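Omission of a single protein chain aside, the complex is shown with its protein chains in their original locations.
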Amino acid sequence: MEKRFMTGNEAIAEAAVQAGCRYFFGYPITPQSELPEYLARRLPEVGGCFLQAESEIAAIYMVFGAAGAGARVLTSSSSPGISLKQEGISYIAGAWLPCVIVNIMRGGPGLGGIQPSQSDYFQATKGGGHGDYRLVVLAPSTVQEAVNLTMEAFDLADKYRTPVMILGDGYLGQMMEPVEFKKRKQQSLPPKDWTLTGAKGRPRRIIKTLYLQPEILEQRNLTLNRRYQEIIKDEIRAETYLTEDAEVIIAAFGTVARIAKSAIRILREKGIKAGLVRPITLFPFPYQTFAQISDKIKKILVVEMNLGQMVEDVKLGVCGKAEVFFYGRTGGMVPSYDEIVVEVEKIVKEP
Amino acid sequence: MEKVFGRPKSLLAVRTHYCPGCGHGIIHRLLAEVMDELGIRERTVGVAPVGCSVLIYNYIDCDMYEAAHGRAPAIATGCKRVHPELTVFTYQGDGDLAAIGTAEVVHAAARGEQITTIFVNNAVYGMTGGQMAPTTLVGQKTTTSPFGRSAKHSGYPIRMSELLATLEGAAYIARVSVHTPKHILQAKKAIKKAFETQIKGLGFSLVEVLSQCPTIWGLSSKESLDWVEKKMMPYYPLGEFKVPKEEKV
Partner (left out) sequence: MKESIKKPFYTDVLMAGFGGQGLMFIGKLLAFTAMKEKKNVTWIPSYGPEMRGGKANCTVVISDEEIASPVITSPHALIMMNNPSLEAFESMLKSGGVLIWNASLITKQIKRKNITAIPVRANELAAQVGGEKAANMVMLGAYIAYTGVLAKEAVVKALKEFLGAKKSHFFSVNVRAFEKGMECVANIR
């Protein structure tokens, strides 16, 4: 298959189309605007609908409406815009609707900056909106992986009736790499027997989130939670790189994990056996991978483009069995492989 | 014997939770009658608001969403774009539509979104216990304007119909009332026209319905009907503010 040379933003958009997504609702924001721009041209070609909303808030509720009507639907934004969408994401989760949300992160808090960041890790994995819900969060580190995970995200959303987030940083969105669009194997997915299409020849259907009786709301939340448990059981993904003989482990996701790989190559040339654990699913988080690795490797350096967010989950996985160190840059600054090398050398020297 | 009056098919045979004297029951019935007359119940999707009428989906026999506060027009947009063949309506109160959801309704209208909005204006927040609404009249006492709404402090009530009628995408905009039988019949005509506007694909349609809230207003049912006529109608004049172009000819 011929490779195409595309930015991450465009590639995610094309992957969505190839996954059968025909509806996009969004609002422009740097550094992800190439994604809606691409779909504004592309979706009409395939009989779909691209609509620029008046705000991120309106966009996420258009997604709510389209998902409830049975469509595969996408929205994308960057950090401040994703904050605005949080209300709607909570409603979508509560209404058990499937959709895919792309967050191409930039520095915050507030308007922050437009350079790459990973500081929405907490927001993405620990809730973001109100209520007892989780998002499935996928963190690609290459443009090709962004394509593959975007296609998969639509299946996961339909399978578990949940919103799925693709969490990338500004570099993933802006970077160009060669990509292939391989057709995904047809998945067996549950029938959408809950969509609103007009109550012709069947009882009416209601999509709602209001349950005034706590007993009923509790039951609904427990049902949601059973789904999350299934997701935790079946969908965890992580990459390990040169961990077999490693004396020290770097844990990182997304673009930072690639930078860490370069650092590991340099470290190994210097005689330090470093390895990498890269969570691909941030929820569900690969706690078990860290639990196992910390049985034999006693030093773990977590590197992030924030001031320490995923490091908390790594610590939960390690559960005190290894020392966990942290190195992060924030505000749109990107840690370099040289900086990571220095940090690893420091912790290896410590007794 | 011929039955001349009965429950519309689109209205479920259940008791509503509305207070005695409330206008919502009448407006629900008008909506159901129009759905019956147009024969669209099986291809209609509604969107419920947050407010007293959040439970409208328990009363109208069609597919329905329940929206977040103010967001109904955005949800309706998403649904309609996926299923242009359906008739999609939102049912919203004044807090929902004219405060928190102002952006959504203005832009749905500006886009000429092929949806119909029933906008119930009773000049207060009912469900949360009678706070000041964007449509609360100057001088009107509510729990958050205990000395009467001060224009200097809180500004002026918004005439949504007039505002929306300025937008090119809005095809049919009317204000009606349900405080007398005559007005109820006129209201039904407007609601029907709004749905027909959508079915013909002419653009966005909205009917603002002035409605009584005796409980929150602290009036008897009869007094609340008079209040609509004497207090609300002078500020919120009834009429059609915009009609589809094809009808003007």
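Order of writing sets the labels: A and B. Residues in every chain begin at 1.
Throughout what follows, a residue touches a chain if its C-beta (ideal position, glycine included) is under 8 Å from a C-beta of that chain, and two chains touch if they have at least 3 such contacts.
Bear in mind the structure is a predicted one, so any value in this text is a computation, not a measurement.
Chemist: Could you run through the displayed chains and say which ones the absent chain touches?
Modeler: A
Chemist: Per the definition of touch given earlier, which of A:Lys126, A:Lys192, A:Arg237 or A:Arg265 contacts the omitted chain?
Modeler: Of the candidates A:Lys126, A:Lys192, A:Arg237 or A:Arg265, A:Arg265 is in touch with the missing chain.
Chemist: Among A:Ser83, A:Thr209 or A:Thr255, which residue is in contact with the omitted chain in the full complex?
Modeler: The one listed residue touching the chain not shown is A:Thr255.
Chemist: With the missing chain put back, one of A:Gln174, A:Thr195 or A:Gln309 would touch it. Which one?
Modeler: In the complete complex, the chain left out is touched by residue A:Gln174.
Chemist: Could you please point out the subunit A residues that touch the chain left off the display?
Modeler: Its contact residues with the unshown chain are 3, 5, 30-31, 114-115, 170-171, 174-178, 255, 258-259, 261-265, 334, 336-338.
By definition in this document, only the chains that are shown with their structure count from here on.
Chemist: Just curious, how far off is subunit B from subunit A if you go by their C-alpha centres, in Å?
Modeler: Measuring from centre to centre gives 40 Å for this pair.
Chemist: Quick check on the complex: what are the subunit A residues that touch subunit B?
Modeler: Touch list, subunit A to subunit B: 23, 25, 49, 51, 53-55, 57-59, 61-71, 73, 87-88, 91, 196-201, 204-210.
Chemist: Can you name the residues of subunit B that touch subunit A in the complex?
Modeler: 41-45, 47-48, 54, 57, 61-68, 71, 74-83, 86, 103-104, 106-107
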